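For this depiction, one protein chain was excluded, whereas all remaining protein chains were kept in their positions.
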Amino acid sequence: MKKLFAVLLAMMMLLALTPLSLAEENVLRYGVDADAAGGFDPHTISAVASMRMIGQMYNTLVDVDENLNVIPELAVSWEQPDDTTYIFHLAKGVKFHSGRTMTAQDVKYSFERILDPATGALGNSSSYAGDIDTVEALDDETVKITLKNINAPFLANLSSSYCSIVDRDVVEKNGGSLLLADGGTGPYTLGEWVPDNSITVKAFPDYFDEAGKATFDAIEFYVLTDASARLAALRTGAVDLIVADTAMLDLVENDDSIQTISYQSRNYTGLFLNVNRAPFDNPLVRQAINLALNREEIIDFAFNGKALVSGFVPASLGHWAVDVTENEYYTQNLEKARQLMAEAGYANGFETEIIVGLLDSIRDTGLVVEQQLGEIGIKVNVQDVERGQYLDAWNGHNFDIMVCQNGAGSDPSRAVAFFFKTGSSANIQDYSNARVDELCELAVATTDTAKREEYYKEAINIILNDCIVAIVASPQEYFLASTALQGFAPSASNANNFSGVTLTR
Amino acid sequence: MKRKDRPVAGRALPGNESILRQLWRDPMGRAGMIGVGLVILMALLAPWIARFDVAKMNSKAKLAAPGAEFWFGTDHFGRDVFSRIVYGARVSLEVGIVAVGIAAGFGYLLGMIAGFFEGRTETLIMMVMDVIFAFPSILLALFIVSALGTSILNTMIAIGIVNIPVFTRTVRASVKTVKSTDYIANARSIGLKKMKILFRHVTPNVLAPFTVQATLALSGAILTEASMSFLGLGIQPPNPSWGSMLSDARKYMERAPWLVLFPALFIILTILSFNILGDSLRDVLDPKLKL
Amino acid sequence: MDHLLEIRNLKITTLRGKDKVYLLDSVDLSIRKKCSFGVVGESGCGKSITASAILGLLPYPLRVAEGSIRFDSRDGEKELLKLSRKEMRQVRGEEISMIFQEPMTSLDPIFTVEMQMFEALSFHHPGMGKGEMREIALEMLHRVNIPRPEQTLASYAHQLSGGQLQRIMIAIALINNPRLLLADEPTTALDVTIQAQILHLMNDLKEQRDTSIIMITHDLGVIAETCEEVAVFYAGQIVEQAQVVELFTHTAHPYTKGLLRAVTSLGGAQRKLYTIPGIVPPGGQWSRGCRFAERCEQCMEKCREEMPALREIAPGHFCRCFLQDREVEA
Partner (left out) sequence: MRDYIIRRLLTLIPILIGVSIAIFVVMQLIPGDVVSGILGIEETPELRAMWEAKLGLDKPLIQQYFSWIGRAVTGDFGESFRTGAPVFPEIMNRFAISAELAILACIIAWIIALPLGILSSLKRNSFIDRIVRVVALLGVSVPNFASATLLILFFSKAFHYYTPVKYVGLFENFGTNMEIMILPAFILGSVMAGSVMRMTRSSMLEVLRQDYIKAVRAKGSPERVTIFRHAFRNSSIPIVTLIGMQIGALMGGTVVIEQIFSIPGLGQFTLTGISQRDFPVVQGCVLFIAFLYVMVNLLVDILYTFIDPRISYS
């Protein structure tokens, strides 16, 4: 046994010494935490893990920069004759990966595909392209889109990959599905997908935009679900870049060959209370819960300190955000919390269940919350559930308290209306406040940004003071990379933006 | 000169010596007994042994190394690993014992029925057992937990179901052996009910393989629970089980090796003890292996 | 050397837990050349392990604790207990062979008879060709009265009857013309009619080949049929030893008397069944007095206190009993 092990060790060492031929090529090897789920159809895939590749393969008409400004992508410019009409001028010489030149007809087809119920496209909602009435190709390079009603964030929403422009021929050749096909215009084309192991995208030489052209011959995404395996792979040079877990940041602090890259996400983690169930229908209880939380402590434990105290419109949404630290319920005040509990008739507390799942930070948040709510007499049973059960609780609105991590999107129409407007599909609390609904409608019906900000801020404050959620933090996202990697500047708008990124080996 | 009329099977046969004493005499058996005893004792006395609340977090002592205050160090919540190990013994043993209990109970019943009725009933039962056995145990357990929902009870049920076939097979084999022996025929000719005879004779006969099987299945259950924790379907937090502690510790393995070391050590020791005990028990209970 | 085999002060122990327990206690035996020597006793008395000890085949955890076993081999006298493994292997099968109680389990079930007979030859004659081995094997099968030797060679154990198997075992045992054959209850597992055939066969072969036999049995009938001299074992000791005729005519030890009463005649006609009450006390639970005392109908005070010695009560007749002392004294 010992001998065998020795032989094995010797073998491994020998292998370690032989340089991998791969490293000679200009390939970015990227260790990711999850495999692409389902495939790469930009219109029907919601999995974050698949978006990493979709982002390289497809383009949208417009993009949004870090400061939430809409910038050109496939459309070089656009005009808005009236509040419901958009005219886009497309870039010239845009080629699909099939080699065919993209025309206005393809844009028209893409939106028709999104709007066709048979596609089951995720963009077929007013958060994205759902409000489109007609799409007309005025000529080969001009597209006119008319909306059914005013939708202020429409332009920004077009930057979502759900609104990608796709190649009609490829769709039709593949029986209407792009899951395993590539009908994009992006800088990289879909290479090989070895499920549960790796996905390769290859440089597309005819990319229309010189600046955004592929800088690598290929990007290879390696599925390394285990965080420590990812780190080991990076350290040994098996990969150049990994999705990092905050727990491993300390370990590479003194490692000269590894750099840490991060950005502030537009996600937030927090507690969603079921406002239609006792005792959470009592505002006093909800206030008490908010006051019982020590958000800094949760950030310390569940995010290793790498998150900002946040509301449901995180600071990364810029001017839309409300400074929550000023909110009276954001500072822990156990005394007041207990007093509110007593006032609500729960001097001796109560027992409740909290559903967690999907992510370590969600689970850990639940565990810390269990401790903190214990301080005001609420006995919390943490239910760590499997993905399917979690989604069931979400879709069935069936929970007492649920810890969620949601994306706030790039506009409050997502951050506020999508989650809190009466009847919205993501309003899992079945929260209903007439004024909030009204404000949301007002804000979407005007394109005046100042007005919209005013409406949304009022709605945000109503929700905050109603205490229907107890949002904790907006996490920072981390990457670890070999120092050879240069120019990688991820942002909340585009976390996997590899344009201009190089490796200097 | 008094003639003593004694039955042929004398009193002082070494085989009739108390099983525990025989186990104790074998050094391996003794080691196993001590190990198992310690773990059980630890589980029973957990509230007195544990030094801190297992769920109590301490932001000032995150990932503290083992020392005077925290004997086995702390985890990323600043929770005392020693106390969690002690309470973890409870959860891990509970999972093991209840799961094996479920498996043994159903296995006994199904084995009895299969062995007793033969024919179609038997074929059906054994086919179901084959199907369960054919299915990779971790996947099957995951399947069951997915269907029933995650909870400690469901974990036990899942691990229990996975282990039923082994017990069913053991019992069925014993029933068949007993059925073929003469004394069943004799007893039947006296007019005793068939089922009653079977229960009376099979039970002592299966006891030996059953006990051995149970000790082995128990360690298997502890391991399965650990693997399920790894795949995210284990014990509900904040209850510590050794498996879930080990699984949670992976991220911190490098920075806080004690988080891996201690749960692993206790799992190893427990499984080692149960297996050694099971092996020795087999040697003691199985007369064939004796001289 | 006068004798073919001389066992002196042989003690065999086993382990019970950590304790050493004696199974055989100071046994002396001398086997003359060309003699069939019977060893008789109930199961557990130590007769079988004596045979195993001679061949160095004591199963774990049994050990020879003390004593000597000297054997007059073809190339001179050998102390069997001091032989190296290799030397012992040359003795086994070549100079001393053994046959066992259960013919059904004595052949390896997964090999043909042929292969197992060839094996016995090739272990001692490595260069022997297949043809020659086959000739010898067929000849041996013929000698042990196997009806269709050719066909039998190709058979597996499970295809043959107990009687046939025991004949084959005898053929294998004698294939190298050993000087001594240890027969451990060779007929116990067989039908009564077959038993007689096998015993006759063994007698015949002994005569033909000048092989000595140690016949181990619990059946005095078998002894009467086949042996010239006999030793009676009880609880790891010899309690009586004599020429067969002497033993049957002047039975001295109460245990031997009991055995005689219990015997069923070889013809198969059973008289009223007699059994000696109780069982042989196992090793480690022997009293310091006479080991038969517990079951003896003539037990005296002294018997429980003191161990009687094995004394020569008539020329060549040894007995371990205080009753004999009294008779001698009287």
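Residue numbering begins at 1 within each chain, and the chains themselves are lettered A, B and C in the order written.
To be clear about the criterion, contacts are C-beta pairs under 8 Å (C-beta built on N, C-alpha and C of every residue); 3 or more make two chains touch, one makes a residue touch a chain.
Note that the coordinates shown come from a computational prediction; the quantities given were computed from them, not determined experimentally.
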item	value
Hidden-chain contact residue, picked from the options A:370, A:386 or A:437	A:386
Touching the absent chain when the full complex is considered, from A:261, A:344, A:426 or A:462	A:426
Which residue of B:74, B:137, B:155 or B:213 touches the chain not shown here	B:137
Those residues of subunit A which, in the complete complex, touch the missing chain	1, 4, 8-9, 11-13, 15-16, 20, 22, 29, 31, 35, 37-39, 44-47, 117-118, 120, 122, 124-125, 175, 177, 179-180, 194-198, 220, 222-226, 228-229, 231-233, 235-239, 386-392, 394-395, 406, 425-426
Touch residues of subunit B, complete complex, unshown partner	27-28, 127-128, 130-131, 133-140, 142-143, 146-147, 149, 219, 223, 226-227, 230-231, 243, 246-247, 250, 253-254, 260, 264, 267-268, 270-272, 275-276, 279, 282, 288-289
Touch residues of subunit C, complete complex, unshown partner	52, 55, 57, 59-61, 85, 89-94, 97-98, 100-102, 105-111, 116, 119-120, 123-124, 156, 158, 169, 172-173
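Keep this in mind: only the chains that are shown with their structure count from here on.
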item	value
Distance from the mean Cα position of subunit C to that of subunit A, given in whole angstrom	87
In the complex with subunit A, residue positions of subunit B that touch it	55-57, 59, 62, 76-77, 145-146, 149-151, 232-233, 236-238, 250-255
Complex contacts: residues of subunit A adjacent to subunit B	226-228, 245, 247-248, 250-251, 297, 300-301, 304, 360, 363-364, 366-368, 370-371, 381-386, 388-389
